[in-house]
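Complex shown without one protein chain; remaining protein chains in place.
Showing subunit A:
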Amino acid sequence: MCTDTIINRHLFQGKYGLLNMDEQKIIQVEQLKYEYPQSDGHLALNNLSVSINAGEWVAIIGHNGSGKSTFAKSLNGLLDLQSGSVMIDDLPLALDTVWSIRKKIGMVFQNPDNQFVGATVEDDVAFGLENQGVPRPEMIERVQEAVKRVGMLDYLKREPSRLSGGQKQRVALAGIIAQQPEILILDEATSMLDPKGREEVLATIHKLKQETNMTVLSITHDIDEAASADRIIILDNGQVYDQGTPADIFAYGQRLLDLGLDVPYPEKLKAALNKLQIEMPTDYLTTERMVDYLWTLHSKM
């Protein structure tokens, strides 16, 4: 049996070897199981297995209680898993590796206020560096650089009470950039923001993604945020329900609604136009691109 698996592995590598060289798996979880205390046997994660490539942007969507946030928190050991294994950048999550893994993962949470530790913007950005014992001269440089990247340099000495929600989330992002992790996890990071704040934060994330090519994992309710991902994973009852590109997933229409999720407006429009036998592109269109497509459509005919 032992030789069998070895042969299988060789075959597998022979077949997918080239692919694997390009796409190094940075997150690999297998058969995660988690049950919250006092939940009467309901599993928040039920044999969940997911793998994510380095540099990929993955959105995880699902209705409330589908296990999205639990999944995010299990990746850096914020929850004690009942069973299953987590590999981050070839490092298995265990008691003695948890702090090295937390260095590799930066996490932005939902509530802008409840993750702002420092008394001012610069203090908060420095918090993670202080924890790692980074020497002060280097710390000052990295704080400046990170704050500049999120466009908050003018607010360096501001207290959190004088910042908007979007600004606070950008400071949280700066705190993560300063730590230079490989993976960025957004745990519903834009869900408590007003539309303008959400736009600011998403634009900052896009910019960072381009500059650093971090792996981004966004747990979200916001369909527009999910639409910018390379791949969408739908969770339901602690399991992967389906996955695919945003265009594939949004094409489900009614099925998404049944899962308690919403389809972005351009996709609804596209489906309606398709019904009228008007040909539409298959890839995902943002509102702007949809408008552009529509007003140039007529001139082509």
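One rule holds in what follows: a contact is a pair of C-beta atoms (placed from the backbone, for glycine too) under 8 Å apart; a residue touches a chain by one contact, two chains touch by 3 or more; residues count from 1.
Throughout what follows, contacts and distances are computed from a predicted model.
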{"item": "Undisplayed chain, where the name is taken from the UniProt record, one of \"Energy-coupling factor transporter transmembrane protein EcfT\", \"Acyl carrier protein\", \"Peptide/nickel transport system permease protein\" or \"RNA polymerase subunit sigma\"", "value": "\"Energy-coupling factor transporter transmembrane protein EcfT\""}
{"item": "Residue among A:Val29, A:Leu93 or A:Leu129 that touches the chain left out of view", "value": "A:Leu129"}
{"item": "Per the touch definition above, residue among A:Pro160, A:Gly197 or A:Gly238 touching the missing chain", "value": "A:Pro160"}
{"item": "Candidate in contact with the missing chain, chosen from A:Asn53, A:Asn76 or A:Thr190", "value": "A:Asn76"}
{"item": "Touching residues (missing chain, whole complex) on subunit A", "value": "73, 76, 78, 99, 102-103, 105-107, 109, 111, 113-120, 122-123, 126-136, 139-140, 143, 159-161, 175, 179"}
